[in-house]
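Pasting a structure below so you can have a look.
Excluded from the complex is one protein chain; the other protein chains are retained at their positions.
Labels for the chains are A and B, by order of writing; each one numbers its residues from 1.
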């Protein structure tokens, strides 16, 4: 039996729904999702995380959602739809994420394809269900190609409205949820080898190396002919200088002061990055 | 005399204003429209359908608005501004759209240039007015180039606020409203010839052939050397395969599983698409 989720601890009075997708903003897809939510609750607050995920790039969606997640109020319902498997047997899921006190800090709704993996690795899962209660869908026979509109957005709106998790689906084992793990870091005597996991609008290269790994020590990124000592801010150096620092998301980043590191180094997602440290 | 529009049947308590335009998101245009609405009602809920219509592409605007329209709550006011004729003699209009019960399901506000044509073809028109009551405009002498900010957004906000249709303008004949008709389908013995009416962010090719035309029969799209049987989901086939199916908007679509059909077939809006069917 699914553990009882106390409504008062799960949701505040002003529960927010966020949307993340690869639908872009030029078509009717995002409007259709928001209209569907408004049909359930015209006063529902909806915040876009982004709709500009590259088409079907689950790894990018995983990274962006993971980085936005901690800044939202408790009880926020995050509907995320990057869904190359729509219409296949992949499950739709809703997941309640907790913290060390096992109190809910957020709810995830979307396809079970790994896009929630970054959050699932960092927080306890309080409960998860497979979505199969079509009375909370837009229509009992959803489109085969647009579950964002027909299943995920309406289920998210109903959850934000106070519907309980066990009403929208059947409990599933948290460990069965799909994750997209980052490639593991490789440690040698005084070197850590990671890779680039994301590149932002400014061309900053976000590595897979978290701040905790280089905390309380000297460190530098070794890249081509450069040895970039770990700094605390872009502005310690003059414009055009390559620098390494802990970015705002909490990962080692490589940047060019007032410039674009992707263009400067011509690197891509997945490329190897090495860090030297004083000691481990 | 204009038929009395009962406020309770027209509007729910939480009337929404949607915005659609070709203003893009880099300039101050959208912010100015939203600020103008907020000056009328700071609590007004506003949902963007899109602002990324190609500059002055009325046909694209017509397609996107038509596809988003049915998902919004009754009483929603849709302000749409793709307006190459701004400052000329083209009329500004507000239109109440009904359904078979002749109850309002939505209100359209914008230039009378055909961008509402897709909706006008599908639903009864309950009433229409030409906008000429400048007390509901931002200023009595509007800009010659930005009626979105000075006329359409404020009129939309006032209508959402409960102002009656006949207060904002003078009744006009519904049949005088401009429409942009799709080119008619051509039927031969077991073939239907339509064309591509839209291409979405994923490169899916949306045809002018509605689902109803191929319902309850076998059908296939005949395209170059391919014969693409009508499927029910992308995921019946392996990635990279061209498929034909009923898309989420209710039209025959051509797609590549996890790929981009526009790039694959190198087709454009207006190109011919032929469907073979078993029987009519």
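Criterion: a contact is a pair of C-beta atoms (placed from the backbone, for glycine too) under 8 Å apart; a residue touches a chain by one contact, two chains touch by 3 or more.
Values in this document were obtained by computation on a predicted structure and should not be read as measured data.
Interface note for the absent chain: among A:132, A:258 or A:272, the touching residue is A:258. Checked against the hidden chain, the listed residues B:146, B:202, B:251 or B:265 yield one contact partner: B:146. Within chain B, the residues in touch with the undisplayed chain are 22-36, 38-39, 42-43, 46, 55-56, 84-88, 143-146, 149. In the full complex, chain A touches the omitted chain through residues 12-16, 18, 20, 25, 45, 47-53, 63-65, 67-68, 70-73, 76, 200-202, 232-236, 245, 247-249, 258, 260.
Operating definition for what follows: only the chains that are shown with their structure count from here on.
Distance between chain A and chain B, defined via averaged C-alpha coordinates, is recorded as 32 Å.
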